[in-house]
Structure formats: structure tokens, C-alpha cells
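Every protein chain but one is kept in place in this view of the complex.
The letters A and B name the chains in turn, as written, and every chain counts its residues from 1.
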Amino acid sequence: MPAVSHVPCPVCGDFCDDIEVTVEDNVVTDVKNACAVGAARFLNFAGHRQMKPLIRKNGELVEVSLDEAIRRSAEILADAAYPILYGWSSTSCEATRVGLELAEEVGGVIDNTSTICHGPSILSIQDIGISSCTLGQLRHRADLVFYWGSNPWSAHPRHIERYTMFSEGRFRQSAWEKYLSSLGGILTRKRLQRAVNLLLGRRLSSPPEVEQGLPYTMFQKKRKMVVVDVRRTRTAEAADYFLQVKPNNDYELLQALRMLIRDEELDVDEVAGVPVELLEEVADVMIGCELGILFFGLGLTMSEGKHRNIDAALSLVRDLNQYTKFLIMPMRGHFNVTGANVVFTWQTGYPFAVDFSRGFPRYNPGETSVIDILCREESDAALVIASDPVAHFPKTAAQSLVRSPLIVIDPEPTPTSFMADVVIPSAFVGIEAEGTAYRMDHVPLPLKKIVEPAKTCLSDVEILQRILHEVRKMRGGP
Amino acid sequence: MQLGELMPKLKVSLLTGRTIDQGTGRERGKFSEEYERSVAVCQMDPDDVRLLGVRENDIVRVSTDFGSVILRVAKSARNPHPGVIFIPYGPWASLIVDPETHGTGMPSLKGLPAEVEPAPEGSLLSLPELLRKHFKKG
Partner (left out) sequence: MDIAISNGRIVEKVDERKAEVIDASGMVVMAGGVDIHSHIAGSEVNAGRLLRPEDHRKDVEVKTAITRSGVGYSIPSTFTTGYRYSRMGYTTVMNPSMPPLEARHTHEELNDTPMIDKASYPLLGDWWFVLEYLRDGLIEECAAHVAWMMRATKGYAIKIVNPGGPESWGFGGNVESIDDPVPYFNITPRDIIRGLCKVNRLLNLPHTIHVHTNNLGKPGNYITTLETMRCVEDLATEGKPAIHITHCQFSAFKGSDWRTMKSGAEDIAKYVNSHNHVTLDMGQVVFTDTTTMTADGPFQYRLYGLTGNKWVNHDVETETCAGIVPFRYSRRSSVHATQWSIGLELALLIKDPWKIYLTTDHPNGAPFTKYPQVISWLMSRVARKKVIKRISRRARRNSLLPNIDREYDFYETAIVTRAGEAKALGLKQKGHLGVGANADLAIYNVNPRLVDPSKEYGTIRKAFSRAAYTIKSGEIVVKDGEIVRPVQGRTFWVDIKLSSPMEPTEELRWKFRKYWTVEFENYPIPEDHLTASVPITVEARI
């Protein structure tokens, strides 16, 4: 059976576009090149679907026609004084464009998942700017890779192989062989350590002897990887060096590095649980590299300090550019959260938390962001698409969300659709529907349609266009 | 430990985040067994597990200022991280994190002070049961 190749994977921010999918009789039977999560998506997407539109009547969700569900959705939005339109990160840019038009039409607030993800990173970028690039730049040139508060092994499985350590670039070779040869050493050392601990009755998980300095590999002219995290993640195991930082102390560590790269003296012996002597070596390695990259994740955005942590990271990288070439990039989670930011920004000027209630776009995270609006109980209706806030919002916010009329557009049943008042099944974008999405580094790629969706599952674009059309009719417009 | 005796409580820092299992489990459907198993779990440093007097797969209660939730214990392979527990993103974690955004829009989902205690009488709810209990809808 011929395989469809070059299929971009609609799961995480890596947005790998080299997936090969075999489709037989409209069923995906094989997937090549994808990671475990990507493969799971392609092979299982059809297995747990919302097939029919539903409306909650007398407390129970009952099947209705699509027309009725659309009409009811339009009613809810048109009648609301301050509706929320939330999600957008796992659908196409085309759908987001319609969503913005709809939000503007009903004078509501439109927000995307960056509000609980990299929103703080965006706030920081708006204050400081950012020295960044597309991922290929790193494949070709990066010889020092930091993963800070980010664990690609779990969240972006092919990141390291496609873009950093194990990729082959014009000016840099892959570090795969080096990793493989050291892997044996790592495993042996671990087993040996366990054995010794058992023998001596030590705690089984006692920390390894703190190394007196950085390993020699950190000073070689090859690709090197450093992981900074509060615990030794899988990515940390593969790193040349792992810096364990005390929880909620990233800000101090980043600022300390900023001081050290400028040759300033630190008055203390350790920062965030790391000895200053070690930090001085790390600073030297950073200045001494040819091109460094700092990837950071939610470890920075979500812990204490939030966007101030990112301020420090962005400033550190910016300052490093006085000595060498250094870049920074947030590890975006969903495959099109970047796209949501991009489309929001070109149409409204703002990347998330956009309020249309006064007839023009307003942006004030903390006021117009969805968690805050919900916690203050200011919204009176919501449309949720391509996301699952009931599963991921803090309880108070989720409870506020479900208390008002809730419309959910999703291909599958989720905790949010479980609580909804209207459920509209949609096609899986990137598999059953086309569109455009933006990778974590802002590179846009086309999403493919490789399987026909069920007749009851329209694309997000079509569903939203119909709702918009109904809303306009109700308001007596064109 | 006998029932009725004082149960130990461990003060910890709570982390939430992604795991591969949560990612693949989610692809099997949000109401699948794989997904529920992947997110209704509390990963702990093996020494903390021992201190608490429980074993892998026992039931514990994790509480913060914002709520409490019943979870299964798993020994973390990412040790050592004494004093830090990890709950994957999902409906269970969301019940106990801090909604305060400090004016940034972003709630506080990592590094929260929490307490863990054994809950031998507690039972793990299924996802629909959990949702009905906390949202009185559905």
C-alpha cells in the first residue's frame, strides 16, 4: 500500500514533517519516523471519537442535528455579555482566523493556551526582546545546547535527534556516537553505584559524589549538552552535564550567571544549590562556545517568579551576545500554539488574551486573560476548541467555566466536553483536515489531510464559519 | 503502621508536568484506562516513599491550600529529588494547583507547597466520577 510521506505530525511543537503514514481503506495502518506520541496519535485518533453533536437538555447530553447544535451555539454567544473563546492551539491557523472574526463579532475575549503555558515568556519578550532563530540554524551551528526547565525526552521526543545533539549540520557533527559510547559507561556507573550503596547500607538514591568540576567533554570543540532542572530527568541522563537547581531558584541562578559572564564577583559560595566555583566554569564554557542555544520550558514559566525567570534568561542570552553568538527559544508544547500567537498578533496586534468587548482589541494579561476572568467570574459563556481546560485549569477557574453555558468543539470526548452544554464533533486537523500550523520556531508548514473524516465531523473552519454566519443572521447582519 | 495510629505526613514541593505516558495515554482517549493511569499518579523519590511508610501503587492523599486529591504512588526513576513530588498534567493535578496568576495570566502550577499522607481508606476515582464530584455536572 503506498505510503503518504512528508506528513507533518500534529502533536507537539517539534512539528516533525517527515512522517510516513500508510493508509488502507481510510484507516491508518502504519506510521514511520514518528516518536511514540506521534505514532500513538496517527494510529489511535479514530478510536475514541465524538461522533454526534450533543446538547444538554434537562441535565443530560442528548444527540441533536448539527444545525440545531450550531444554532444553539450561536444563540449562546450572541446572547452573552462577555463570552470567552478559548483554545486554538491544536487547530489550524485558518480556524483561528475565523475564531478571531467570531470573537470580534460577539465582543468577547479570545485567548489561547499560551495563557497557561508560555504566556509569561511572551510577557518577557515584550519587555526585553529575544535573540532567536529557526531550528536549522542550531543543527548547523550550535556547539553548546542548554535545556533549562525542559525535558525534551518526555515532551518533545525527537527534538534532540532532529535539531540539536544527534543531528548532522553543515558546521557541526552529530554527538550520537559520543552518546552511545558513553551510554555504556553511564549504565555501568549507575549499577556500580547502586551496588556500592547496597553494600554500605546507604540510601539507595543518594546523590552521586558531586563532581569537583565540569567533565572534560564540556571543553571539547564538539556538541555539548547541559541540562538544568530540579530533578534528574531522562534528558539529564543524556547530557554532558546536569545542573540540579533548587526548586523556585532559577531566577537566582540565571542572574548569577549573568554576573559571572561579566567577570563580576559573587559574595556567596553557592547559588540555588550549586557551588559558585562550578558556576564560574559554566560561565566560561558559555562564553567560550561558538554558538550556544538555551531552550527553556515550563520549569521557568510556571515556578515562582514566572515571567521574571524568563526576563533573567532572555537577558542572560542577550548579554552573552557581547562575547559570542547565543540564542534562546521557548519549547512550545502544542503543535500550533505558536500559530495561534502568530495569527492573533497579525490580526489584532496581540498574541493572546485579546478582549474585543469595546469594539477594538485590548490586551492586558492579568485582566483579559482567561484564568483571571474565570476566577473573577466575569464571563457568562464560553466556546472551547482544540483544548481541554477542565483537565488543565486550576479547579476554581474550571468550575467557573462550567457554570456558564459552554460550547465545546473537539474531535474526541474530553473532561471539558463532559461538562459542556453543546458539543460539536470535529475532524482531526492534520489527519482529516488541512490547514497551516507554525512550528515552535515560527516556521509555517502545511497540515495534510490523509483520511476522510466521518460526515458528522466537519473541520473546525467549517463549524466556526457556520456559527459566525448564524450569529450574524441573529444580529440582523449580512 | 497500624490503622488508627498517627499517620506520617510529608511536606513536599509539588511539580506538575508532562510525561511520555501521559502523552501516549492521552492519544488513547481522555477516558481511556491508559490515560487515567498516566495522570492519577504521584511520582515520589524512593526514600520519601519509604519515609511515608507506603509502597508502589498504594493510595495517598496529596493536599495543598487549594484542595486535596487521592492518587496512586509511583517510585520516580528520576531520583534523587527528596522533598519534591511530581504529578503529570491532568484533571487530578488541576484540582490542587494555585489559580493565582499574580497579574500575569499564568496560574502557579509548579513549586507549590504540598502535603502527602497515606490514605489506605481512600479509593481512586475514575475520571467521570472525579468530574461529577468536583463539578456537579456531567
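Quick note on the criterion: a contact is a pair of C-beta atoms (placed from the backbone, for glycine too) under 8 Å apart; a residue touches a chain by one contact, two chains touch by 3 or more.
Treat the numbers as computed from the prediction; the structure is a model and nothing was measured.
Participant: Touch partners of the unshown chain, restricted to the chains that are shown, please.
Facilitator: A
Participant: Check each of A:Arg139, A:His156 or A:Lys306 against the chain that is not shown and name the one that touches it.
Facilitator: Only one of A:Arg139, A:His156 or A:Lys306 touches the chain omitted from view, namely A:Arg139.
Participant: Among A:Cys12, A:Leu43, A:Ala80 or A:Cys93, which residue is in contact with the omitted chain in the full complex?
Facilitator: A:Cys93
Participant: Quick one: which of A:Asn341, A:Ser387 or A:Ser400 touches the chain that's been left out?
Facilitator: If we include the chain that is not displayed, A:Asn341 is the one touching it.
Participant: Would you mind spotting which of A:Tyr163, A:Tyr179, A:Phe335 or A:Phe428 touches the chain that isn't drawn?
Facilitator: A:Tyr163
Participant: Which one touches the absent chain: A:Pro53, A:Pro247, A:Pro351 or A:Pro415?
Facilitator: A:Pro351
Participant: In the complete complex, the non-displayed chain touches which residues of subunit A?
Facilitator: Residues touching the hidden chain, for subunit A, are 5-6, 8, 17-18, 93, 97, 101, 104, 122, 125-137, 139-141, 162-163, 168, 170-171, 290-291, 318, 321, 324-325, 327, 341-343, 345-351, 356, 358-361, 363, 436, 438, 442-446, 477.
Note that in this section only the chains that are shown with their structure count from here on.
Participant: When the C-alpha atoms of subunit A and subunit B are each averaged to a single point, how far apart are the two points in Å?
Facilitator: Result: the chain centres lie 22 Å from each other.
Participant: Provide the residue numbers of subunit A that touch subunit B in the complex, in ascending order.
Facilitator: These residues of subunit A touch subunit B: 11-12, 36-37, 40-41, 44-45, 47-48, 115-116, 119-120, 123, 151, 153-155, 157, 203-207, 230-234, 236, 247-248, 298-299, 301-304, 306-307, 333, 352-353, 365-366, 369-372, 375, 388, 390-399, 402, 412-415, 418-419.
Participant: Contact residues on subunit B for subunit A in the complex?
Facilitator: 13, 15-20, 23-24, 27-32, 45-47, 66-67, 76, 78-82, 84, 86, 89-91, 94-99, 101-111, 127-128, 131, 134-135, 137-138
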